[in-house]
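All protein chains but one are shown at their positions in the complex.
Here the chain labels run A, B and C in written order, and each chain numbers its own residues starting at 1.
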Amino acid sequence: MKIRLPLILVLVTGIVGALPFIIPHGIAQSFDNEFRNSILRIIAAFSLVLGVGSIVRHHTYKIKWKRENWQYSWILLISLVITSIIGLFGGIEGTGALPTSVRGFSFDIQTIFVYMAIPLGATMFAMLSFFMASAAYRAFRARNFEATLLLIAAFIMMLGSVPLSSYIFPRLPGFAEWILTVPNTAAKRGMGFGIALGSLATSLKIILGIERGWLGGTK
Amino acid sequence: MQITKQKINIKYLVVFMLLLNCCLVYGLEPPTKVVAKDAPNDAGGNIDIFWQLSVSDPTLEGYHILRRSEPEPEPVAVGFIGRGRNSFTDEGTTDGVKYSYQVIAVQESEEAASEWSNLVSSKPQWFHTGRINVIVFTFIFTFLIVFYINRAKRGANLFVRKIAGLLAVDEAIGRATEMGKPILYVPGLTGISDVATIAAMNILGEVAKKVATCDSQLIVPNTDPIVFTVAQEVVKEAYTQAGRPDAYKSDSVYFVTDSQFAYAAAVDGIMTRERPATNFFMGYFYAEALILAETGASTGAVQIAGTDSVMQLPFFIVACDYTLMGEELYAASAYLSREPLLLGGLIGQDWGKVVIVAVLILTSVIGLLTNLQVLKLF
Amino acid sequence: MNVATNPWIWVSAILTLGIFSFLYKENPFYRVCEHLFVGISNGYSITFVWHRVLMPALIDPVAQGQRLWLIPIAIVGALYFTRFIPKVSWLVRIPIAIVMGYGAGASIPRAIDASIVQQVRATIITRSTFESVYNGIWAVVILVGVIATISYFFFSRERKGIFKPLSYTGIIFIMLGFGASFGYTVMARISLLIGRLTFLLRDWLGLIR
Partner (left out) sequence: MKNSWEKLAKLDRRVIYFLLLLVVVVPIIFPFRLKPKAMPPVEKLFNHIDTIPDDKCLVISVDYTPDTEPELHPMAIALLRHAFAQRKKVGVLCISLLGLGLAQDALATVSEEFNSRAQTNADSIISGRDFVFWGWQTPPLVPILGMGENIAKVFPLDYYGNRTDTLPIMQKIKNYNDVAILVSIAGSAVPFWYITYAQTSFGVKIGAGSTAVQAADFYPYLNSGQVTGMMSGMKGGAEYEQLVEERLGVYGRRRATDAMSSQTAAHIWIMITIIIGNIGYFVMRRRKK
């Protein structure tokens, strides 16, 4: 029961997931929509509780046992609680029961998101340009033939995408584009075939109950 | 008498000339051969209308499409389409009701209407005929994979060649143990139904077994709550299998956040504060791939990455010591566990590739040597 | 100079600097930003799931007495909590099985259609490919590259005989492609940095217009 029921469910939902692709009939399509937009979303929503429970526990332990840097865990827990309260009771647009503005200064969840989460995320994203520079410096060394190809292709692309190059080497941007549209396409497509086959095999193994790693303990 | 006859002739001539004139100036020809058909492979509610372009097409503004039906005998406009187009789909029909269509060529203030088309009704289909090719491919590949899995079950000896990145796994875990430092395992950023995540979970199981026997410490931060749950089970099970259930700490596998960059910020923090000796990045990654890999490299950790995200592979290749590319990630779980069923699937996949290459070469040869429309097969 | 007066701009700017400070060294300022980021994004997720998923998809319709069949679905979702009760903790596999099975099933035909059928179609060369000579030549190069790349990922044979030159050609294509992707992405990432610096210099400090 502990093993068989989940395996039967996987088989059934697997078939339910695959069939609408070949059945255009409205019954199949609206059932599929319902499955994705209601059933899966609701189930996924509940799983968030597990996640939040985990992070809260992780950081309460840190504080309890005074592990290294435990003070920062307070920041995480407090900001989590405050934003949840503002969001849950203040509403997404600040229209809920909890007032989210004082004398024209608003602190509703959307404002917090726009002025805190977005800049934080955008800055993490922008750090990539520094990491690209250090990675290129450290790793683009002509150690062997393959590494040299990688280096040359990257170099040509970088040179080809600045305006300067079209004056020095008029044909370079075109060549850069060629690398992107010919060898790059071929390599990605070739890999894509393998990936698709691998994903098909894994999906099949899941549905047929051969792949059981996700069950955790198979007792 | 003679005169009157001539007069009449002239009269006819004048009328004829006038008519000719009209035709030249206002010679708006209607579209012809209007045919309506139920649109194929849909959920109903659509009718395709085809016609032959009006002779005056180049000077037209376009075509109005009108429809009438038994319940609504008054023609209603259902759409307008620019010149040069000879088909239209009426997307608002009621299944089972018979409709007839008329196409009107429009030029400034002039109009020329076609004859009414045949009567037709729309209906939903139970089978998508345009996707037979997909079904055929699915059957071929499914057959190959199941066939080889069965062979593996029956104990056939299946060969899989060595994969460079995997030989490094043992070594990297050993190194962490020697240094007395933890091992970080990042299982990608997608959900549990993603194949890359499944592979990542399988590899996590093998890594955790080795970690358990070496008595090192494992850190697994997660970005998906369900993956987190599964990862926790997988690690617990691995410790039990390795005979060290006592060494398992439930706090080593935890959820961080489902926000991509907040997760990256947190993992960066873990890498710089806990200083793991080995970092594994296995699964599907987005732009944060290089953020993680470069920070890891700066802490001097040995890094082994594996992803089927083709977009992010270049960055892992550049910043990590070993990278499992694309399919190698899936192969890795089979290879590490040496589980015959997983190995059998891998051989089936290889034969699937043979089929693809054969199809590519054969159809290309046919396409080059003959005038057959081979592309229509796909 | 027109320094911003909106306190929120100041908050954004300080957080931006906090994250950037990581580039010099991991430090308390970064740690504060990092923990704040994780806390806020979890708080936002909770809000979002409640107001945008559970309320409209479950609670509102059920409260109005409609779509009552959603109640058993909610119970299935709640089975996630059985993880904390050791005796029945296996029940957590039920919601996981539903999510996984559907995902696996839905991916099968779609992967075959998008990554195999469509791609095979795009790779095949026919007479019409040669209507333009260059296009024709490049199409042949792509075909060769695709076959070589596939052979690089062939696991059940050693790289001997025909596989040796083929997989070697494959890795040449792969490396050229990866190098190009890397170089190509640099431009986009620098744009992001420009965006962030413009925020600091213009919106916050008002140094530029």
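Note that a contact is a pair of C-beta atoms (placed from the backbone, for glycine too) under 8 Å apart; a residue touches a chain by one contact, two chains touch by 3 or more.
Being a predicted model, the structure only gives us computed values, none of them experimental.
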Exercise for review: Please provide the labels of all shown chains that the missing chain touches.
Suggested key: A, B, C
Check your understanding: Which residue among A:84, A:129 or A:203 touches the omitted chain?
Key -> A:129
Point to revise | Contact with the hidden chain (one of B:81, B:119, B:168 or B:247) | key: B:81
Study note, to complete from the structure: Of the candidates A:8, A:78 or A:162, the residue in contact with the absent chain is A:162
Exercise for review: Could you please point out the chain B residues that touch the chain left off the display?
Suggested key: 61-62, 79-85, 88, 298
Review point. Please identify, in ascending order, the residues of chain C that touch the omitted chain?
Key: 23-24, 184-188, 190-195, 197-198, 201, 207-209
**Study point:** Interface with the unshown chain - residue positions in chain A
**Key:** 122, 129-130, 132-134, 136-138, 140-143, 151, 155, 158-159, 161-164, 166-167, 173, 177, 180-181
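The definition used in the following text is that only the chains that are shown with their structure count from here on.
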Exercise for review: Would you identify the shape of the chain contact graph, picking one of line, ring, star, complete or other?
Suggested key: complete
Revision key, fill the gap. In terms of mean CA position, the chain most removed from chain A is B
Exercise for review: Give the chain pair, either A-C or B-C, that is connected by more C-beta contacts.
Suggested key: A-C
Practice item. Find the geometric centre of each of chain B and chain C from their Cα atoms only, then give the gap between the two centres in Å, rounded to an integer. Key: 14
Review point. Roughly how far is chain A from chain C, going centre to centre by Cα mean, in whole Å?
Key: 4
Revision key, fill the gap. In chain A, the residues touching two or more other chains are 21-22, 44, 47-52, 55, 69, 117, 120-121, 124-125, 127-128, 132, 136, 150, 188, 191-195, 197, 199-200, 202-204, 206, 214-215
**Study point:** Residue numbers of chain C (touch at least two other chains)
**Key:** 19, 22, 31, 33-34, 37-38, 40-42, 44-45, 80, 83, 96, 99-100, 102-104, 107-109, 112-113, 116, 123, 143, 146-147, 150, 153, 174, 178-179, 181-182, 185
Revision key, fill the gap. Within the complex, chain C is touched by chain B residues 131, 133-135, 137-138, 141, 158-161, 163, 191-195, 226, 229-230, 256-259, 261-263, 265-266, 268-269, 272-273, 311, 313-315, 317-318, 325-328, 331, 346-347, 349-350, 353, 356-357, 359-361, 363-364, 367-368, 371, 374-375, 378
Revision key, fill the gap. In their shared complex, chain C is touched by residues of chain A numbered 2, 5-7, 9-19, 21-22, 35-52, 55, 69, 72-73, 75-84, 86-88, 91-92, 105, 109, 111-113, 115-130, 132, 136, 146-147, 149-158, 160-161, 176, 178-197, 199-200, 202-204, 206-207, 214-215
Revision key, fill the gap. In the complex, the residues of chain B that touch chain A are 41-44, 124-128, 131, 134-135, 138, 141-142, 145-146, 149, 192, 195, 198-199, 201-202, 205, 222, 224-226, 228-230, 232-234, 236-237, 240, 251, 254-262, 264-265, 273, 287-288, 290-291, 293-295, 297-298, 308, 310, 314-315, 317-319, 325-327, 329-331, 333, 341-342, 345-346, 348-349, 352-353, 356
